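Following this message is one structure expressed as structure tokens.
Removed: one protein chain of the complex. Kept in place: all other protein chains.
Coming up: chain A.
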Amino acid sequence: MRAYVRLELRRLARMPGLLIFAVLMPLLSYLLFTNLHGLTGQDRDVAATYTMVSMAGYGAIGALLNYASGVVVDRSIGWMRQLRLTPLSPVRVVVGKGLAAMVTAIVPVVALCVAGVLVNDVRLGPVQWLAIVPLLWFGALPFALLGLGMGYLATAQTVQPLNLLVYLGMSVVGGLWLPLDALPGWVAAVGRWLPTHAYADMSWQVAFGGSPTVTDLLTLAGWMVAFTGLAVVGFRRSVRSTASL
């Protein structure tokens, strides 16, 4: 499996577009949101920290969904079938793909935290940093599974629009672009229960001196179970139908 992760990372290195997209978009948005005219003083400090977390999460989720759902390409070009003809078991392949995906997620997280410190003077204690970076990184794991699930279940034609819809929809409604308080009440009511919100809220809590709430943890765990189920169903279906030599 290590060999497979290594192969995947080498392939990833030849696709800088994915990471540039996953870093550049949130980074530009971050600089834009935190330098709005009229945003000054304490409001600006709060926005700098709050949006740093939002955009780091937004980038990590984007990288994971995009990369993991790329499994659809591996399927359509016969790579999954070729792998099934090797001693590497299908389970190791999917775990390897997930591990490689997690490598992509750390990049936007680090980039946004660095930008927060250097550009917007975000000041957090060492313990806070030590909590926030792993929370943003490992907390994004459910989205790797969601991406895998979509990559196994969708077709090469449907995966891109589906991906975009899920990504933007969950990010906006989950409060990554604008805080839930700024959204219409009924949107916020839905957004509160989305995995995007629970995931980002764990880090928001830490950034403003608290710690992740039980609600956040349970919500994210629930989605994690659901997305794992989705990935397993898709994976099984794909393994069954890897025919046509």
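Criterion: a residue touches a chain if its C-beta (ideal position, glycine included) is under 8 Å from a C-beta of that chain, and two chains touch if they have at least 3 such contacts; residues count from 1.
Keep in mind that, in the parts below, contacts and distances are computed from a predicted model.
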**Request:** One chain of this complex is missing from the view, so tell me which of "Cytochrome d ubiquinol oxidase subunit II", "CoA transferase subunit B", "ABC transporter ATP-binding protein" or "Peptide/nickel transport system permease protein" is its UniProt name.
**Result:** "ABC transporter ATP-binding protein"
**Fill in**
The one residue from A:N35, A:S89 or A:T215 touching the chain left out of view is A:S89
**Complete:** Residue list for chain A contacting the dropped chain reads 2-4, 6-7, 10-11, 14-15, 73-74, 77-79, 81-82, 84-89, 239, 242-245
